[in-house]
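A quick write-up on the structure given underneath.
One protein chain is absent from this view; the other protein chains keep their places.
Here is subunit A:
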């Protein structure tokens, strides 16, 4: 009993160092992981699909896909997996950690880059390093997917205008014959500079022991 305890603690400590979560947070997330996966070792897309409150989310598919995207594992691999283990789950979740009082300016910059990279990977579905107009259109269409016909008509226009804005900001002078291939990561960083991602893209991870997690999932 004692040995397994230290082993899990040791494993958690490992994960804590890698992802930056505290031990309690990892406990809670592990409990949630087991709830989602029906106490198995890995979860796959169906497990996440069956969370009831996600059903209303317009970008549900992209979110789920992001969990299975190898690019978010920080291991320089590409492609996507079919199922992920707890460690991969944690790695993806670690993108949503907030900065603390102690984070220095460089760390904040690195954090911002990491979060923007996550967003970029969500948009760049074919993994060619740029967000093309087609991909961007898809993003806006998905965002407006719950809004019926009005959404679909305007989605194209909005995506085009947005793309134009990116191009104008980053490459002000283009000849009529030039073609703007797509939004690269640098351009992406540039246009979202004002949003200060490190202070916006975070959720609150529970620190304390929670007896039961309220938002359950339907048993499949």
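We take it that a contact is a pair of C-beta atoms (placed from the backbone, for glycine too) under 8 Å apart; a residue touches a chain by one contact, two chains touch by 3 or more; residues count from 1.
Operating definition for what follows: contacts and distances are computed from a predicted model.
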Its UniProt record identifies the chain omitted here, from "Sodium/hydrogen exchanger", "Leukemia inhibitory factor", "Superoxide dismutase" or "FAD-dependent oxidoreductase domain-containing protein 1", as "Sodium/hydrogen exchanger"
If you put the missing chain back, which residues of subunit A would it touch? 29, 32, 35-36, 48, 51, 53-54, 56-60, 63, 93, 96, 98-101, 119, 122, 132-134, 139-140, 143-144, 147-148, 150-151, 153-154, 156-158, 160-169, 171-176, 178-180, 191-192, 194-195, 199-206, 210, 213-216
